[in-house]
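For this view, one protein chain was removed and the others were kept in their places.
Let's turn to chain A:
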Amino acid sequence: MRLAGGWSDPAFRAVATQAMVLALVAGIIAFLAINLIGNLEERSIRTGFGFLWQASGFEIGQSFIAYSASSTFAKALLVGLLNTLVVAILGIVLSTIVGTIVGVASLSRNPLVKPLATTYVELVRNVPLLLQLYVWYAVLTQMLPAASAAPQLLPGLYLAKSGLHFPILHSGAGLVFGALIAGAAAALAYVAWSRRRADLTGAPALLWPRAVLLLGPAIAALLFLAASTPFDVPEPTRFGFSGGGLVTPELTALLIGLSLYNSAFIAEILRAGIMSVSRSQSEAAASLGLSRAHTLRLVIMPQALKVAVPPLASQYLNLAKNTSLAIAIGYPDLMSIGNTIINQTGQAIEVIAILMAVYLTMSLSISAFMNWYNARVALVGMK
């Protein structure tokens, strides 16, 4: 770079303007931060993150880890995060399944299936999600029977306004989890082995051994535990049930609402992806003698996914962030618990900073995974 050129040198000009903009932005941020700290001090508002280690003092309706009112605020946030993650992960899986079915159905030539799918998409994606959540929650709480009149569907299985109560195992979660991991490892090993075999002999990889290897050990562990340890069965009490596992109507309504709403968008994304593949591709596949299933799996899908995955990623991000609507229908997600903590401690700036950091991390993780997946399907498509 010739510095002698000064402003007439485009390279120097580019660097200099960027440096100036950067300095300006840094200056504004520093000014605002100093202003903020000054304002907080002047108004004697307490600051800092020390409150996280104090006892929270409030109960949470649903928790996957041991939690009570004497646990810390930090643990309360963790409970909220887990509740959010459960809804986000289940929601992504469910909406993808429903979305795929509807997306494929909307391309069907069947005169009944196609308009049905189109109607579903238009109806679901054109009504605000919050409204749908209210509707699902109202439907569930209004229609389910009161706890005192709850029918026993199966031994130990009750459905009431308080949710679905079911028997759970007292212990052995570790064993089942271990078996699940072992099964996953075995399934992966089978995939690698069958690929090598396919390269050598042409024998195709089969689907069923993977399913058996993946789930077999976990099911065996569950059966073993069911036979050897007692169940924790929900017992009817004056107001409902004690003991056992519980799926609350809040969780169910949130999950149904989020999944259906997003499935409509996913269906459209997949439809767009499939439509983007030229018709001559399937004609060529047919002339090669490929079956319709093979054509879809080997020819259409790899090319369709290339188009569909990037918008699919933003749909997943949408779903993950929309879990924060949970508070409207009483589900104790991260946002709901963050709100409670702000109210108990008054430290809004700190809690909101934590919430933003957590949601950002969650979204960026989903983003990173989808980018990785996109790179993978893109490569497959180019082969």
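Methods note: contacts are C-beta pairs under 8 Å (C-beta built on N, C-alpha and C of every residue); 3 or more make two chains touch, one makes a residue touch a chain; residues count from 1.
Operating definition for what follows: contacts and distances are computed from a predicted model.
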| task | Given the choices "Peptide/nickel transport system permease protein", "SoxAX cytochrome complex subunit A", "3-oxoacyl-[acyl-carrier-protein] synthase 2" or "Amino acid ABC transporter substrate-binding protein", state the protein name listed in UniProt for the chain not shown. | result | "Amino acid ABC transporter substrate-binding protein"
| query | Of A:16, A:146 or A:375, which residue touches the hidden chain? | reply | A:146
| Per the touch definition above, residue among A:60, A:176, A:320 or A:366 touching the missing chain | A:60
| note | Which of A:43, A:109 or A:279 touches the missing chain? It is A:43
| request: By the contact definition given up top, give the residues of chain A that touch the hidden chain. | output: 29, 32-33, 35-36, 39-40, 42-46, 57-61, 69, 137-138, 141-142, 146, 161-162, 237-240, 242, 248-250, 327-330, 332, 336, 339-340, 342-346, 348-349, 352-353, 356-357, 360-361, 364
